[in-house]
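Here the complex is missing one protein chain, while the rest keep their positions.
This part shows subunit A:
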């Protein structure tokens, strides 16, 4: 077999998969977004820009998503980084595997069930009752943006921990020794050696979490009590409730564009942060 043929063979499964499961559906959504809603819902072929003109009606959903998705990503990063650092650098190898498994354990059960558990933790008989017993009265946690943020950090933490762990684990420890030998303080070593070298991990983790969060609908629906409305929730309503597929497609296409723009701005920012390193990649 020729080199070309071998390459084609290797790429074929993923290529066919992406074509059938990503490119074609996206094309359908694109076409639908210029159509109209049928009288009983659904889609009627047409060519109109009406759906795009109507986008401001979902502005709040985009606003909520664009505030809470970055906030959730940053919160997850702040919590995940020290944990990943501990696991990769400070933890004795004897414990490392067990602790890593503990990070994955939550994935053994569905996010739906785990989010339901948070309803009880954040509900009136959970944390607020505990706070009341130490004299802090009338705290409402459930069905607030804060509850959604808690759910997001909880649900996405492992996706942030692993890429950072991998980048720190690969870190050549001799570089740290060299830095110390040259008279650097531990903090300066961290800032000038460890942190820049872990940027690829941070970039990957943030990207994974941020992209998934932009499409999130389950956590806001469950922990936000239907009052915290993401683009994902708007889409679920448009496709399953009001069955306005044309408008739903326009909102979905817009989300794709917003995501592409924010992600490319972010990539630029990250590659500058990483200094000389140009090999910032998704995985």
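A few remarks follow.
We adopt the following convention: a contact is a pair of C-beta atoms (placed from the backbone, for glycine too) under 8 Å apart; a residue touches a chain by one contact, two chains touch by 3 or more; residues count from 1.
The rule we apply is simple: contacts and distances are computed from a predicted model.
Selecting from "Carbon-monoxide dehydrogenase (Acceptor)", "LivH_4 protein", "Chemotaxis phosphatase CheX-like domain-containing protein" or "Spermidine/putrescine transport system substrate-binding protein", the unshown chain of this assembly corresponds to "Spermidine/putrescine transport system substrate-binding protein" (UniProt protein name).
For the options A:98, A:133 or A:241, the residue in contact with the chain missing from this view is A:241.
Against the chain not shown here, subunit A presents residues 37, 39-42, 57-58, 60-61, 64, 119-120, 123-125, 140, 142-143, 221, 225-227, 229, 233-234, 237-244.
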